[in-house]
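Every protein chain except one is present and positioned as in the full complex.
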Amino acid sequence: MTDKKIRVAVNGYGVIGKRVTDAVRLQPDMELVGVGDVVSDYRVKAAVVLGLPVYASLPEKVDEMKAAGIPVVGTLDDLLAQADVVVDCTPKGIGARNLERYRAAGVKALYQGGEEHSLTGHSFVAQANYETALGRDATRIVSCNTTSTVRTLTALRDAGLLKKARGVLVRRATDPWESDHSGIMNTVVPEPHIPSHQSVDTQTVVPDLDVVTIAAKAAHTQTHNHYWVVELTRPASREEVLEAFRAAPRIAFIRMSDGIVALNSTIELMKDLGRPRGDMWEVALWEDVLTVNGNELYYTYQVYNEAVVIPENVDAIRALAGTVRDGRESIRITDEALGVRHDFLAA
Amino acid sequence: MTDKKIRVAVNGYGVIGKRVTDAVRLQPDMELVGVGDVVSDYRVKAAVVLGLPVYASLPEKVDEMKAAGIPVVGTLDDLLAQADVVVDCTPKGIGARNLERYRAAGVKALYQGGEEHSLTGHSFVAQANYETALGRDATRIVSCNTTSTVRTLTALRDAGLLKKARGVLVRRATDPWESDHSGIMNTVVPEPHIPSHQSVDTQTVVPDLDVVTIAAKAAHTQTHNHYWVVELTRPASREEVLEAFRAAPRIAFIRMSDGIVALNSTIELMKDLGRPRGDMWEVALWEDVLTVNGNELYYTYQVYNEAVVIPENVDAIRALAGTVRDGRESIRITDEALGVRHDFLAA
Amino acid sequence: MTDKKIRVAVNGYGVIGKRVTDAVRLQPDMELVGVGDVVSDYRVKAAVVLGLPVYASLPEKVDEMKAAGIPVVGTLDDLLAQADVVVDCTPKGIGARNLERYRAAGVKALYQGGEEHSLTGHSFVAQANYETALGRDATRIVSCNTTSTVRTLTALRDAGLLKKARGVLVRRATDPWESDHSGIMNTVVPEPHIPSHQSVDTQTVVPDLDVVTIAAKAAHTQTHNHYWVVELTRPASREEVLEAFRAAPRIAFIRMSDGIVALNSTIELMKDLGRPRGDMWEVALWEDVLTVNGNELYYTYQVYNEAVVIPENVDAIRALAGTVRDGRESIRITDEALGVRHDFLAA
Partner (left out) sequence: MTDKKIRVAVNGYGVIGKRVTDAVRLQPDMELVGVGDVVSDYRVKAAVVLGLPVYASLPEKVDEMKAAGIPVVGTLDDLLAQADVVVDCTPKGIGARNLERYRAAGVKALYQGGEEHSLTGHSFVAQANYETALGRDATRIVSCNTTSTVRTLTALRDAGLLKKARGVLVRRATDPWESDHSGIMNTVVPEPHIPSHQSVDTQTVVPDLDVVTIAAKAAHTQTHNHYWVVELTRPASREEVLEAFRAAPRIAFIRMSDGIVALNSTIELMKDLGRPRGDMWEVALWEDVLTVNGNELYYTYQVYNEAVVIPENVDAIRALAGTVRDGRESIRITDEALGVRHDFLAA
């Protein structure tokens, strides 16, 4: 790690963008140069209250944003001129159009899971393939569901235990702040295709996994919930499996016996622990629900969709910048800076 | 089938009791002698508006019910004195205490899935074991989730296709009329034990099935939603599997391509078809989501928990009465009387 | 009333259209000639299962609908050619474009509350202004919220009790069958303008009412819930107020003491009473919550938004056709045919 800090720009100050911004500011080796957006609502006004330098991602929005009282520092070009890496957190589809511009500006670019794998030709989960991103000019952080799938299945694979995995993903329906045109009410909406795209996307990161996902949206707004049936390579003990998960980063145990009995219990726990925004960066896996029967393993975990990819974003910034060559070292720095835990309630 | 109608009493006029009442009244070979309950609220008052004879299940409730304007015809003893079969639909745990009384009155007794298998020593799903209930003095209709599991897995087994089945059951959280002390909000609650009781209960009806269920409650009130990963005995075509389901009773296809894209679409469809109470007695299986890959089969269906066991109740009445010896014949009579379909929208 | 039945066409077979269709078929003096729509989903396929003649509202949809298996009888022109009155139940905004066509075909036209008052120049609630619609070629049924507001406030006005009324309307967020792009989750959305449009719309029917409404959407899908603070012309007794509501049509009492303690209790009651689709055409007013204090009156009621305007549609058909001159007589015929009640649980 060199002394010079990586200068990071965040383009798109939404669900992911604002969290990446927070996380970058906590890293010892990074410096936030500014955030870009195009709207003038409470999200961007809150960034101003926090003292962040705000840029207009589209030049034609400058006047509107200034009229709304936002002290716009400059345009996207101005923002890119100061950055080593830009994290594109614009809505699905918009980001793809930005790539040439980022390249022209000589800035490395990081995309989110809403974009196609083919855009950058590389999809990233730190523990699985950090090193393959070194030196690239762009990569893509896979979605929250895919990130958690890679984390947990890679943990089992690395312990020599994974033969095949079949998962049912009960997704949250929309974000908790959405108030119109996106919610579902009093229903469950199954994904019409099996396998759902998450298992296909998993294979963009770890091509050789035998994994099939089935997905549905349920009537809640916070965190996804996965149920897995895994065929192990051999009969194993419950403790062996737990140890495999303990050995992997960013998986933390929760327990029914602690009163963590539902998705919303964990959300409360994050607030109780003083987490910023109540975020959980870890996959929260129910230790006391996990069951092994011969060579079959069953488990369920919870994925805080708004936050789980944040540490991956931080690592990918380092990988693109090339300042840290070892993925495990980057993970260590990121997790220490954020306060990632392996067990939320252990001493 | 003899000329004499089976005289049926319903004890407990709640979610199941009122539907059994409706269904019995539609059967050509049955006669409803009355319903018993202990409360004086809108449910029982509605029974009075419908002209049903109402009895007090507990003698000490007679005065209270009369004071509320309910023209109580008599007590449970009076009701039993007129019945050949009583369908006990009282709340979980209450029914068990009634069994000796039913026996003393010489009335055959039918229980619901809230009671233990051991109470009657026999658990019932018509297509799986109708004949074994003939001549018994009591049986138990298994729960809605278990009934649907038995229907679909038996269909695959009977076609020689079933090796093992793993299911994730996304249950409704509470009944749609409940307004206090039972709902969950904006969360999912996983069942703490794997396997969940549904697969264990399935084996009370079909002991030799290799089945494991994982269950959770989601934040909706109408119908359960099951997701299955099935290992077939051999690679099979999609059409073979569909044919196996078509050959079994009380499974009806629905299709995403018809706009049936979520649990609540089907609920609307039942209303559109003029179903009483909007009920669906069939397991509604998404034909165009079902996927076969080699010897693996994936499918999802919807279970209208308030109604799916109603045809089984009707059949079990006949089996206990012994008037129809062939299960398929009873199923035929029941389904014709109710209007059960194999495809809701086919001509 | 002449012997000749009024020939009715329904254009748009959605939430309102399918209910108008049902209601027309129950009237002794009406004949349904067919329904028009443009889609090929389960709603229209269910109409086919019920044996209704289905027409393509747009000629360019004929082939698509036939390809989906719908036996299309003809186009909208064919449908109008057979009708005396058309009930336009197409989505908001579409209907306005149809008016000239209806006029050209010499068919009287009935619109729903999604259209502007200015389209027809007349807005209709049977008890308030039936007679003013006689002889017109078009009118508009006001929305469910406005209909219930007119019903209840007119009842108080007709009893000489109404000085001014201030209402808070807690609306359902979307329809129960919607599964995408319309729901709200775990929130309440206040209407940004006070007064909300409902009180303004009330005055299109009864111009002289002193009424202000404040509206919000809450996180449920079935029925609106209104809370009123009314200043009476003089101190009155509770019984006087109840009598005023009893004297008006299509207001039915419900009671907390019967266990009707929430919006979903009433929905269950409608199913228990065997109502088609579980519909409630009456404003359900909580008798035992209504409170009078001096010259202030407070009450709350429930509006089944999908059904409450159906009797008004039926009456408006007669008013446009001119076959019944007296509004009270039309209301009597409609209500008897549908089974409208003044008290759901009274003997």
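Going by the order they are written in, the chains are A, B and C; count residues from 1 in each one.
Everything that follows uses one rule, which is that a contact is a pair of C-beta atoms (placed from the backbone, for glycine too) under 8 Å apart; a residue touches a chain by one contact, two chains touch by 3 or more.
These numbers come from a predicted model, not from an experiment.
Enquirer: One chain is left out of this view; which of C:106, C:121, C:135 or C:190 touches it in the full complex?
Expert: If we include the chain that is not displayed, C:190 is the one touching it.
Enquirer: Among A:43, A:163, A:246 or A:332, which one is in touch with the chain left out?
Expert: Here the residue in touch with the unshown chain is A:43.
Enquirer: Pick out the residues on chain A that sit against the missing chain.
Expert: Chain A touches the chain not shown through residues 18, 39, 41-43, 45-50, 69, 176-180, 185-186, 258-262, 264-265, 267-269, 271-274, 276-278, 344-345, 347.
Enquirer: If the missing chain were put back, which residues of chain B would it touch?
Expert: Within chain B, the residues touching the omitted chain are 173-174, 176, 178-187, 189, 219-221.
Enquirer: Just checking the interface: what residues of chain C touch the absent partner chain?
Expert: 166, 168, 170, 184-190, 192-195, 212, 214, 216, 218-222, 225, 227, 229, 256, 261-264, 286, 288-289, 291, 293, 296, 298, 300
Just so we're on the same page, only the chains that are shown with their structure count from here on.
Enquirer: In terms of residue numbering, is the interface formed by chain B and chain C classified as same (over half shared) or different (under half shared)?
Expert: Comparing the two copies, chain B and chain C contact each other through largely the same residue numbers, since over half are shared.
Enquirer: In terms of Cα-based centroids, which chain occupies the most central position?
Expert: Chain B is the most central one.
Enquirer: Just how far, in Å, is the C-alpha centre of chain B from the one of chain A?
Expert: Chain A and chain B have C-alpha centres separated by 43 Å.
Enquirer: Roughly how far is chain B from chain C, going centre to centre by Cα mean, in whole Å?
Expert: Distance between chain centres, rounded to whole Å: 35 Å.
Enquirer: Mind pulling the chain B residues that touch 2 or more other chains?
Expert: 185-186, 261-262, 264
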